[in-house]
Structures are given as C-alpha cells and as structure tokens.
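Excluded from the complex is one protein chain; the other protein chains are retained at their positions.
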Amino acid sequence: MSNDTVKVLDHGCVKLIETWGCDERIIEAARMSTNKGFQGWETDARLLAYLYANRHMTPFEMAGAVFEIEAPIFVFREWHRHRTQSYNELSARYTPLPDANYLPTLDRVKQSSGSNKQAQGVSALAGDDQLQLWLDRLQILYSSIEAHYQDGLAMGVPKELARLPIPVGRYSRMRASANLRNWLQFLDLRTAENAQLEIREYAKAIATELSHAFPRTLHLFTEGRKA
Amino acid sequence: MSNDTVKVLDHGCVKLIETWGCDERIIEAARMSTNKGFQGWETDARLLAYLYANRHMTPFEMAGAVFEIEAPIFVFREWHRHRTQSYNELSARYTPLPDANYLPTLDRVKQSSGSNKQAQGVSALAGDDQLQLWLDRLQILYSSIEAHYQDGLAMGVPKELARLPIPVGRYSRMRASANLRNWLQFLDLRTAENAQLEIREYAKAIATELSHAFPRTLHLFTEGRKA
Amino acid sequence: MSNDTVKVLDHGCVKLIETWGCDERIIEAARMSTNKGFQGWETDARLLAYLYANRHMTPFEMAGAVFEIEAPIFVFREWHRHRTQSYNELSARYTPLPDANYLPTLDRVKQSSGSNKQAQGVSALAGDDQLQLWLDRLQILYSSIEAHYQDGLAMGVPKELARLPIPVGRYSRMRASANLRNWLQFLDLRTAENAQLEIREYAKAIATELSHAFPRTLHLFTEGRKA
Partner (left out) sequence: MSNDTVKVLDHGCVKLIETWGCDERIIEAARMSTNKGFQGWETDARLLAYLYANRHMTPFEMAGAVFEIEAPIFVFREWHRHRTQSYNELSARYTPLPDANYLPTLDRVKQSSGSNKQAQGVSALAGDDQLQLWLDRLQILYSSIEAHYQDGLAMGVPKELARLPIPVGRYSRMRASANLRNWLQFLDLRTAENAQLEIREYAKAIATELSHAFPRTLHLFTEGRKA
C-alpha cells in the first residue's frame, strides 16, 4: 500500500488520487482583489490566517483534491449529504458488490456510554458477554445475507433487485472530488465530537492527506479545532 | 389518504407538501430580460414552449415544490445524487427505523428478461417456483434482520451501530425540496427507460403531483418524453 | 406602491413576489430525523433557536422567497456572487436600459471618514463644495453617457455594443429566488459593517420583507446580529 493510502476501520481506506493548487495559490487568488500576487510567507502567513479566521473562503475554492474511498454504505449515506462534492461510486446495479462488511469491536460498542444521545442505545447497556454475542451473530447474519444475495444472482434475479438484503454495514467504493473550501467544511462537520465515530475516522484520514499538500491551511484548521 | 398523496410500491408514498410559483411566473421571469410581464397564454404558450425546447431553464428556477417521500434506502441512495435538491431524512442515529421493507412481486423479478443490462441477472433466469422461494426467503431474512436490530437496541447497543444489518430494501422517509428546473432534470433522468423501475415509479408520482400545479410546463415535459 | 414594495436608494426598490414555507415548516423538516412533526411553539421555539445557533441549516432550505429588485449595476455585481440564488435580469442585449442612475448624497460621500478601508478615498477628503461639485459633474457625465448611448441606438449600433459606456451606477432590474438558508447567508454577509452601504440598504429591505413571512427565524437573525 502506497504512502498515499490510509487504512480506516476494518476493511476501509482513503487513497489520495490527486490535489490541485497549494497554499500559495490561495494567497494569489485572495490578492486578485487588490491586483497583487504572492508576497512571501513572512507577509502572507498573516493574510492566510486572516482569510481563514474571518471566513473569507472563496480563495480556498482555487485548490482541491480527489480521493478514492472504501467505506460502509451508512458512512457514504452521511457523506453524500455534502452536495458540493462530486461522486462516482461502485453500482450494485452493474456489478455484484464484494463481500466486505463492517464489524465494530466490543470497545467501540461500549462507547455508547458517552454523552452523545446518538451514541446511546435506547436501553441500559448489556454486559460484555451479551454484547460480544450480538456482534458474533451480526457476523453470521452478514454471511446469511451474502448467501441469499449470491443465490439470487445465481438464479438470474436482476442485480438491481438481488441487492435488496445488502446491509448498510456493507462496504462500497467511490471517488470524491471537491475544492478545498468544501473539504474544510466536510472536515469541520465530520471531525466534530457529535459526528459518528466511523465517519470521523474517515475525516481524520482526509485531513492527514490534505495536510501534506496544504500544510499551512490544514494547520489553521487544526488550530481552529483546538480553540 | 388525501388527494395530495400517491401510493408507490408496497409501502411507499409521495406526498405533496407545497408548491411555489406557477406557469405564469416562469413567463414573468423570462420577460425580465425585455422588461415586460405576462401577456396572456395566447401569446405566451409559444414562449413557454420555446424556453423549454431551447433549454433556457433559468426562468423555471422561479417555481418549485416540496415533497415528503417514503421509499426504500436503495431508492434514496440514487435520489441523493441529485445534489441540487434539499433533503431532511429520518435518521437511524436518532430514532429506531420502522419495520417496513420492499418485497418485489414475482412479475417484477421476471422483468429481468428486458433489454437493459442493469435489469438482467448474471445467470439465466430460474423458474417461477425457485424465484418465488427466493422472495419468500427474502421476507424471512428481513424478519431475522429486524429481530437482530431489536435485540441490539434492547441491549443498549447505540442506535448508530445497531442499524448495521439494516438492508437497503428498508423504507426510510424524507422531505425533498427543489426548484422546478431541478425537478424537471430529476424527471428527465428518472423516468428514462434505463432508470431502475422502482425510482421510475417515484418519478411518475412526482410528475403527477407537479402536473396539477404546473400543467403547461409538465405538458411540455410529457410531450418531450414522447418525441 | 404596495405594502410589499420597499424603496431603496434614490431610484431603487425591493418588491416581494412570493414566499414559500413558514417557521413551522422548518420545524417539521428538522423533525424528520426523529419522525415527529411540529409540537407547538411552547416546545419548538427552543428547537428553532437551537437549529439556528448551532448552524443546523438544512431545515431552513425548506422555505424561501422570490423578490424583484431594482438596483445599480455595481450592487448587482456584488449580489451575483451569491451563487446559490436564481436570477433573471433585464438584458441590455435585448432592451435599451432605462435612464436611471445612482447619485449619492453629499453626506453619503463624507462617510468616507469611517474606519473601513474600503470606504476611504486614496487621499484626504476634500471640502463640501468640491465634493458637491464632483457630484454635480457626475450627474452631467451620466447625461453625456446617456446621450451617447441613445446616439448609438439611433445609428443602428447593436444594443449589445451601444451599451459599452453605460456606467456601473446605472440601475438595472432582476428577480432573485433563494431558499431561506441562502437568504440568511446573504443577510449575514450583506448587513455586516464591512459591506458597502448601498448593498446593506438592499439587505435591510430584504430582511424587513422576510420578517413578515418568517417572524421567528428573522427574530433569531436580528438577535444574532446584536450579539
């Protein structure tokens, strides 16, 4: 696996395909308004920080990145609400989906005791043995679903219908492209504490990849997160 | 069920919440360029047809509609690729999902013999008995999945994880809002022959509702479809 | 002039054409996530305030408004940077532009002494007599431009070229439509202190009109502005 690929969850990954622009380009774009260019970071580090702090975000639209992502369907369902990104995804209408499903760890399940309402169950949390049993049966259920899916495909059930039992825990794959302004907005929402842990892991991987191409901008994002 | 609700598939529906604008408003907007208003349909029927035929679509952005929709997740997955619509959907992070799942009819499964590659299985189509058996077992699988989901919720597994086995055939609910230009684009893609039959049923219901509020525009759409 | 029209600057106005949705609809949309509806304002005033304060803005996309606006071209130039609005404008390619031009008052010119860099001249401010003379000559210059424009049109110079000398202070007219989320974003940027005074006047008129249709949401906006 190349340096540009970050593993996420049990079977997922984020792979950088390409970036465009750079921190300097953002300054050049901002300086269009006053007809000047990049002046060097001694001067322009302050300007970049000013733009970011005061949400003058249009110059950040002059850079961007394309990623390839493998993630469970429920993660993609949240992801696709970001309507400013461009997507091309594996289609179960055209191709049988690979058999990879997300199985959380026992520790992850027990994070339900956190303060987030979304992260809590509707009842008091059961003991470790019971929870582990639930996870084991989830694994078996995943297998039963896959068997039924394969049966349907073998019988000639149209792929677009054979997929009906596929769970939202099943992995899919896509490319996603956005400009840096929109990636920052994605990071802002999806690295927040009230975001679901799974998409937060993907957002962190995206932030890591972006920090190589746009170190100064991502530094501002990270500092802003701490404040 | 009111006149504004159209049943779709086995458990779904499309319900009109609200429209804004009307056919006349589209003309008024188009006439901004020449500083004139609506002149009456004797004159302006031709203008509306001209705008539509020549894809001068910005005046159609001055009208729109909001719907509430109940549809299977795999239908919403296709729907949400329309990034110009606004969505608010039931969230399985916050609320246990109702137990309604899409079960196609045997006839629907056999439409696999059509010319669409997407509508075909990967193998020759099995006999009716076998296909019916596959459907019966799909129903049972849906029940097993629901039982495991309820077990998880009862054990205090966080709702956001208990949902992992939920199938893409499970119904969800949302509101969707768009201007008329974007609804027409949705109808154009989703009533096409190569669209999956299930989302076509929803698109037809949307077209029916829109035809009450925008009869002249939807007439142009329907005529364009035939041509 | 109807109640729905607000005069702005010397020759401009903002006229409400239509709104859709209402404060309750925003709550209904937000409640889609938990499968509940509107509960009454005793309960839901807090929810609306929470959504607004925490920037959960998608429910505000379920309402909106269409306006007709007459404003100078330099105001429209700023306005059109809001790429989420829909526009239909008078076109000087198709129709000779009416002869209305923005002439600021002497007081307005002297606001140059404010703290905004954009509001300052490049030199120290001249005396009232000199400034008034500059304004008087601006008026005469507007007339010379109009005369040359009319000469061109009379000679058969294509309208699309005859317009070349038209100044950015010339009034134009458009319809603009957006959902409430995007109008709030417009108000946020264009009622800010560093926005140019002229577009601020238009933003204030928009806010006034919106406050009739969406009193609770606009109250939150106004309170947020003060904080």
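Going in written order, the chains are labelled A, B and C, and every chain counts its residues from 1.
In the analysis below, a residue touches a chain if its C-beta (ideal position, glycine included) is under 8 Å from a C-beta of that chain, and two chains touch if they have at least 3 such contacts.
In this text the structure is predicted, and so the values were computed from the model without any measurement.
Taking the complete complex into account, the chain left out of view touches A, C.
From the options A:Tyr52, A:Tyr87 or A:Tyr142, the residue with contact to the chain not on display is A:Tyr87.
Annotation: of A:Val66, A:Leu125 or A:Ala154, A:Val66 touches the absent chain (contact as defined above). Residue-level contact of subunit A with the missing chain is found at 17-21, 25, 28-30, 32-35, 58-59, 61-62, 64, 66, 86-91, 94-95, 98, 173-175, 177, 179.
Those residues of subunit C that touch the chain absent from the view are 72-74, 77, 80-81, 83-84, 87, 92-94, 96, 101-102, 104, 108-109, 111-112, 117-126, 130-131, 134, 137-138, 141-142, 144-145, 148, 151-169, 196.
Here is the rule we go by: only the chains that are shown with their structure count from here on.
If you sketch which chains touch which, the chains link end to end in a single open path, with no loop closing it.
Fitting subunit A to subunit C on C-alpha positions gives a rotation angle of 180 degrees, to the nearest 5. Interface note: subunit A and subunit B, two copies of one sequence, contact each other through mostly matching residue numbers (shared numbers exceed half of all numbers used).
Subunit A and subunit C, compared by their mean Cα positions, are separated by 37 Å. The mean-CA centres of subunit A and subunit B are about 26 angstrom from one another, to the nearest whole unit.
Residues of subunit B found to touch two or more other chains are 87, 94.
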